[in-house]
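The complex appears here without one of its protein chains, the remainder shown in place.
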Amino acid sequence: MNKISRRDFLKFIGAGSIGAGAGLLYGKSTKKTVELLLPQVIPPEDYSPGIATWYNTICQQCGAGCGISVRTREGRAKKIEGNSNHPVNQGRLCAMGQAGLNALYNPDRIKSPLKRTGERGNNSFTEISWDEALTTLGSRLGNLKIQKHGDSVYLLTGGVRGHIDKLFATFMEAMGSDNYFHYDFTHPFALYEANRIIFGEEIIPYYDINNANYVLSFGADYLGTWISPVHYSLAYGHLRQGRGNQRGKCVQIEPRMSLTGANADEWITCLPGTEGLLAMGLAHVIMNDGGYTGSDQNEWMQAVTPYSPSVVSRQTGVEVRDITRLAHEFMKHQPGLAIGGGHTEGNTNAVASLTAINALNYLSGNLGKPGGIIFNPEPAFPNMSIKRQANYTQMLELITAMTNKGVDILLVHNTNPVFNLPPAAKFIEALHGVPLLVSLSSFMDETTALADLVLPTHTYLEAWGDDIPEPGVGFPIASISQPVVKPVYNTQSIGDIILALAHQIGGELPVALPWTQTEDYLKDSWKKIYQERTPVDATAGFDDFWKAALMSGVWGENKTRPLIKFDRLSNNQIQKIHVSQPSFAGDEKDYPFVLLPYLTQTFYDGRGANLPWLQELPDPMTSIVYSSWVELNPKTANRLGISEGDVLEVQSIAGTIRAPAFLYPAIRPDVIAMPIGQGHSHYGRYAQNRGVNPMTILAPEVDDTNGALAWSATRVRITKTEERIRIIKTDGVTRTLGRQILGNNSVHT
Amino acid sequence: MGKMRDKLKQYLKPGYYEKYDYHWGMTIDLDRCTGCEACVVACQAENNLPIVGEKRFKERREIKWLRVERYWEGEYPNIKLRFIPMLCQHCDQAPCETPCPVAATYHNQDGLNTQIYNRCIGTRTCAVYCPYEVRYFNWFTYKWDEPLEQQLNPDVTVREKGVMEKCTFCIQRIRQAKDHAKDDGRRRVRDGEVTPACVQSCPTKAMVFGDLNDPNSRVSKMYKNPRGYKVLEELNTLPKIVYLKKADSDV
Partner (left out) sequence: MSDYREPTYAEVNRDILRTLLETGSRYWIVFGITATIAIVCFYIPWIYQWHVGLGASGQSRSDVWGTYLSNFIFWIGLSHSGTLLSAVLHITRSGWRKAIYRSAEAMTLFSLMTAAFFVLIHLGRVWFVHWSVPVPNQMGLWPNFRSPLLFDVMAITTYLTASSIFIYMGSVPDYAAVRDASTGLRRRLYTIFSFGWRGTAREWHTLGWAYTFFAVFVIPLAVSVHSIVSWDFAMSLVPGLHHTIFAPYFVCGAIYSGTAGIVTVMYLLRRCLNLERYIREIHLDNLGKLLIALSLIWAYINILELFTGWYSGSSFQYEALTYKLFGYYAPLYWEMILFCAFIPQLIFWKKIRSSWNIMFVISILINIGMLTERFLIVSTSLPRKFLPNAFGFYFPSLVEISITIGSFALFATLFLIFIKWTPCVSIYEVKETLKPLRRVE
């Protein structure tokens, strides 16, 4: 909340217009097709040649829920910028968000509904009309409904929130099926679980990096890929230089330097998967030095006893002196934050580790304080996505159901399990048991390529929707997604498709979903907010409220949550805080390296790979474009006689992939890292047949506690092959050669 | 004869070389910059930078008006990675301006170093002379796969093969802001009214842009920051971008 406080924020509501004096208009009327040659006698309302119109909507490239303003000219989207009214990103936007235009105008979008003609996976489709597509699907669904087999309809979507999620849920409920899941590879299952264990609720709190003096991050790449990067970047900037002379310190603990690690003041490596142990070590020091004096002191003392610095030092590979120093610094420079994520979340002990990291926040007493962890109030409408997210074990259940012919129709929307599940899950094989796979997607991704029926959806820039950002910003907000341009292709919005299907199927569905257009549905849903929540202006009618919310792009409420008092945790809770050693798939002797697949801020979990701007964006840490690579420490490379560009065979117990080596100076010698995102076999010309997907060699290790995929728990061995390629990167020499480029030695003032 | 003499004088010393209408400048705080490259995409979107393709990257023919350079310091495990966004520095004594035989690059009345695409004949001398290597040449005429061209910004031209291009400080935005100021009956653009795409997008607010002629502008104040330095200052090109070097932690 660095720039926009609640009070400021409310002023924005209704102010509406941003940018170069152009008004913001709303509604269906503004989306009229522009088919006339200029000059027009009666042009559309929002359409004046030469003048840009800005629409506020929400970014849906990742789950952070940033508000965006899209600049349109003559009915075409030209640029995406952050919505300066929106408290999450305050006018700023990351590379991925800005590249949303590439998704809208992607040449490889699915241009009309498709029906499979050949064998599954042969990629032979024929174009059909929307009528045919909806009738086909509607009658299949209707039949199942009549036969009371509605529960054999499964819906798998990406992590959609807000009223579209509710629409899906209502639809599935009316169908008589409770098989509605979300699947996101990046969903922080462990974090939610850890929060539930310590704070008693499955919700991400607001991490107030803004006002923190010390940020101790255990692998969380909060500047790059972790949860809400733009918001945390804003906070980071403020922490560094926004508070006068008081510059906060950032410490990053991780086996491979991430973007956040590069920007931290201190970068410390520990053995992969031992971050939680290290946190316990810090807790031990804090307890023993009397840094915590709560009433549950004794229980804590007991909990941390096994983690003396010398033991932890042996387990983690971090020196004792660093452990004590970090603990002291952390306690001394409060308010501070301990956050965990990244590879910490990808180990078999992830929940335990994150619980231990959360415990540090508890022990330092920074809960509910500025600069610490602030709990979010009840959102305007509940975020059900967290409950619906299926982790790996739950996905396996789905796959079992598929194999056992329990799934008659599988609807997939905005998620790509074929790409984002390790092959060990046997998702593709299980599809044989599914008579009808329907993909509701804008792109021909790997899952869509296997579909029997493809209903192309609008991109988020063409569709209606709404969202409550998760994590929240400390006070309730919600934002509306509105179409900014007319549809580029013969596609429909997901909401419209569901509503049309409901009417097609008949029965109680049209009763549950009486609307025909998502916009009307959304408006009716927002009436509830208007009635139940604090209206911005009590005298204004709903239409004005709606208009104001649309124009501003975000609605908020001046309400914070009463501070939860954490006087003590229950003994039961404290006893749960116990971190064990991580386990890895593969024997250390045969597979000497731990493979760390990591998210990149360009492709995220692979969804960005079809956007040319992102393919052409040099990777921030390596400057590599358009490909995959294997990062290894120069010392390791030297020992194995590997140099940059040597193609390596990376082998785990689950499979083998080949990718060129890249000598990465900031990675532990006993681990190798690979970026996730490339290696698509479909997904359009920019993504197709480029690089490899490290997920394909992940062993199906799961978290001990919650059964989520432990995606950093695979051991591999690497073999140099004869092949050698030139890695495409933009960097020349990455040392300054003593030149005063960074100003280190500069005397200039 | 007198007229000729005046003309010669004007040629040798155009007034704007001493006193600009505006003096646009920028500061980049390396302590805030995280190297996330949001600015790079913002620039690409705003200025119609081509999608050059994998092959061209291999040949080192990419076009990125703004790039983030990275430098490693130290060795594992005491290693650091430093980022520095590198874009046209709009030098007041720009080495790139003198050698162009057709004067396709020059200093305008706002103190900007501008490139006139229409006039450029492609000798590439400016790119050789530029110590910051921020000038990018169109080795080919690049095409946009349909319908990606619908995104192109109508305020910025698309360049053809054989033309040099570079950062303009989003001159189209500056023009627009001036127009608006004029429409509002103001003589000058207010501080903060113009933000180039990169500055606008920066998630950490590391970049500040504004008028150096205005002593009260944010950028003028940031210019005086003791952490400020200019890259390759010893070449006396008088770059207009001041970088604020990374600070040490108080902790």
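Note that the chains are named A and B in the order they appear, and that numbering of residues resets to 1 at the start of each chain.
One rule holds for everything that comes next: a contact is a pair of C-beta atoms (placed from the backbone, for glycine too) under 8 Å apart; a residue touches a chain by one contact, two chains touch by 3 or more.
Please read all numbers here as calculations on a predicted model, not as lab measurements.
When the full complex is taken into account, the listed residue touching the unshown chain is B:163, out of B:28, B:87 or B:163. When the whole complex is considered, the residue among B:31, B:46 or B:62 that touches the unshown chain is B:62.
Of the candidate positions B:10, B:78 or B:141, contact with the unshown chain belongs to B:141. Take chain B: the residues that touch the chain left off the picture are 56, 59-62, 69-71, 86, 95, 98-103, 119-125, 127-129, 131-133, 136-141, 161-164, 231-232, 235, 237. Looking at chain A, the residues touching the absent chain are 731-739, 741.
By definition in this document, only the chains that are shown with their structure count from here on.
Centroid to centroid, with C-alpha atoms defining each point, chain A and chain B lie 33 Å apart.
Every residue of chain A that touches chain B in the complex is listed here, in rising order: 20-21, 73-74, 76-82, 89, 91-95, 98-99, 101-102, 104-107, 213-214, 223-224, 229-230, 233-234, 236-237, 240-242, 245-249, 257, 259-260, 262-263, 265, 267-269, 329, 333, 488, 601, 612-618, 620-621, 623, 625-627, 633-635, 665-667, 669, 685, 690, 726, 728, 730-731, 734-736, 740-744, 746, 748-749.
Residues 29-32, 34-38, 40-42, 44-46, 51-52, 54, 57-58, 60, 62, 64, 67-73, 75-77, 79-84, 145-154, 176-177, 180, 197, 200-206, 226-233, 243-251 of chain B touch chain A in their complex.
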